[in-house]
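Here the complex is missing one protein chain, while the rest keep their positions.
Should a chain be cited, it is by its letter among A, B, C, D and E, assigned in written order, with residues numbered from 1 in that chain.
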Amino acid sequence: MLNDAEAEAIPAVKAVFDDIRTVRKSDFINNFWRGLANDPTLLKRTWKGLKAVMMAEGALDPLVREMIYIAVSTANGCTYCVHSHTAAARAKGMTDAQHGELLAVIGLAGQTNHLVTAMQIPVDPEFDVSRG
Amino acid sequence: MLNDAEAEAIPAVKAVFDDIRTVRKSDFINNFWRGLANDPTLLKRTWKGLKAVMMAEGALDPLVREMIYIAVSTANGCTYCVHSHTAAARAKGMTDAQHGELLAVIGLAGQTNHLVTAMQIPVDPEFDVSRG
Amino acid sequence: MLNDAEAEAIPAVKAVFDDIRTVRKSDFINNFWRGLANDPTLLKRTWKGLKAVMMAEGALDPLVREMIYIAVSTANGCTYCVHSHTAAARAKGMTDAQHGELLAVIGLAGQTNHLVTAMQIPVDPEFDVSRG
Amino acid sequence: MLNDAEAEAIPAVKAVFDDIRTVRKSDFINNFWRGLANDPTLLKRTWKGLKAVMMAEGALDPLVREMIYIAVSTANGCTYCVHSHTAAARAKGMTDAQHGELLAVIGLAGQTNHLVTAMQIPVDPEFDVSRG
Amino acid sequence: MLNDAEAEAIPAVKAVFDDIRTVRKSDFINNFWRGLANDPTLLKRTWKGLKAVMMAEGALDPLVREMIYIAVSTANGCTYCVHSHTAAARAKGMTDAQHGELLAVIGLAGQTNHLVTAMQIPVDPEFDVSRG
Partner (left out) sequence: MLNDAEAEAIPAVKAVFDDIRTVRKSDFINNFWRGLANDPTLLKRTWKGLKAVMMAEGALDPLVREMIYIAVSTANGCTYCVHSHTAAARAKGMTDAQHGELLAVIGLAGQTNHLVTAMQIPVDPEFDVSRG
């Protein structure tokens, strides 16, 4: 992985890093972005996508988006992602009680997902969203 | 899978089904619970866990819990669970705009989870929640 | 997917199908093997591997092996595999009570796997099997 | 994560830890339970569920349950869970030969699960457990 | 899911559908894009990303990219994705022999991924790409 100096010697990388710093109001660039710096096009597209989805005004509270993100990352077993977005959720005000409930829902879904798959439950016609 | 009549001939199953109907204010029992009816103890424990996690008063809005549930179920590839909890989220007032953002966050997390794992990004010490 | 006649017109496929029928004492060839018939080398290697792991004399009861197989297939979301190996487990004598407990363990593991990952629990030094 | 002293200062946590020690006849509390100690309700419900599924008298041998648990945890990529339940299986008498066969079945299922999904094999009507 | 007429009544959707038709030289719009039509912003961003990654000139052959895509989709258990990208790979010239080897590699990786995780193999220092 490139270190900060190596990464920022690439102008297209420096431009993204500068935008990350401005948007986040922090000098800290976490490892994910430095890993992507080997491919400035992928770095730029990924950062742009993340800004659009996680930071734009919208119908879901930013903290709710972080919790959804943690839920997906947990089910995908992405250690880094759980760490970084739990930190982000904390920074956005997630309380201990909210974290506890997030864990409880994730655990419950893990359990019932497995039960459903193990029993091969057919979809009730009442639930078929793809036909909506 | 037992049909309703077979399932409700088992008193321990009927007790759970009655509680489901009372709590949900609806006569409809979806296939998941009928699948579990073959094992009344597992049925009862699962319903009790679901009530405690999804329906009790708490720090997270019930709709937020449904969206977290959908997120986990998507990453686990549980077709039935996505269908049933998208229906539940709709019933709790999820708007098209909220659904669109939920999908966008789930998609983004899927993408970045894979990028992180493919690059084997080490956890920044700043993010290490397990040491908290 | 090739139908039976097309598949068995390939001598290397017919040889494997004949062995499947002999070993299983049944004429029925399920879809998985017909799907693999497009690549007789892969078909042969896969059948040979399955015989060695699932059917050879060994330290684990054949029914236990089927239940372990179902557990993996559930967590991997493999619908076909859950169906086919639940049928195989039934054929090997799995009772309703055993099936119920299998489901309960699978569900519990699904739940606690997710809780552990969401909390990023560090491995206790007492448990580190890789150093054994 | 709370250390033992912090965790046990919470009476509802101490009650669960005491029960864990009694049931297991050991003073050792592993990290999973300490991680859950931040949410005593979730801790209690999780421990209660685990006792009911893994430790109650039943139709499956306790060692078989541990092996099923390891199988799910492997497919879910839960490092901690594989470590802790491999240790538990060893403590319940799992031999090297049994462990080798467990690995072989897990590996085979991983392989055939992927082959089935990559070929999109349709379920044989003979196997459809959900209609049972 | 919106049908074609409903979807194309939305100008931002029609613009993307027109581009899909032009780029692919085909009138056919598959269900994935119609599903995304409920959220024109997400539709546009997803199509733009797919064009950049799958269709731009680059260092990897377009057929190789399709096979990598199938590999990920298989491991994620995405039925639709395996179907649609196997069709795409066929359209780009994938032969039966190449498909057979793709399946064999996917199956092998599935097997060894599970073996590695079940044994909790530590990374050899020689392989640590994150330190590169």
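Methods note: contacts are C-beta pairs under 8 Å (C-beta built on N, C-alpha and C of every residue); 3 or more make two chains touch, one makes a residue touch a chain.
Bear in mind the structure is a predicted one, so any value in this text is a computation, not a measurement.
Trainee: According to the contact rule at the top, which chains on display are touched by the left-out chain?
Mentor: If we consider the entire complex, the absent chain touches A, B, C, D, E.
Trainee: Among A:D19, A:D39 or A:D124, which residue is in contact with the omitted chain in the full complex?
Mentor: Result: among the candidates, A:D39 touches the missing chain.
Trainee: In the full complex, which residues of subunit C touch the absent chain?
Mentor: Where subunit C meets the chain not shown: residues 1, 35, 41, 45, 49, 52, 130-132.
Trainee: For subunit E, which positions touch the chain that isn't shown here?
Mentor: Residues touching the hidden chain, for subunit E, are 1, 28, 30-32, 35-36, 42, 46, 49-50, 52-54, 58-60, 64-65, 67-69, 71-76, 78-84, 86-87, 95, 97-98, 100-102, 104-117, 119, 121-124, 126-129.
Trainee: For subunit D, which positions touch the chain that isn't shown here?
Mentor: These residues of subunit D touch the chain that is not shown: 77, 96, 99-100, 103-104, 107, 114, 119-122.
In this text, only the chains that are shown with their structure count from here on.
Trainee: Among A-E, A-C or C-E, where does the B-E interface recur, judging by over half of the contact pairs matching in residue number?
Mentor: Going through A-E, A-C or C-E one by one, only C-E repeats the B-E interface.
Trainee: Take the average of all CA coordinates in subunit B, do the same for subunit D, and state the distance between these two points in whole angstrom.
Mentor: Averaging C-alpha atoms per chain gives centres 20 Å apart.
Trainee: Note the residues in subunit B that touch 2 or more other chains, in rising order.
Mentor: 1, 35, 41-42, 46, 49, 52, 72, 76-78, 100, 104, 107, 114, 119, 121-122, 128-130
Trainee: Quick one: do these chains touch in a line, a ring, a star, all-to-all (complete), or other?
Mentor: Graph shape, chains as nodes and touching pairs as edges: complete.
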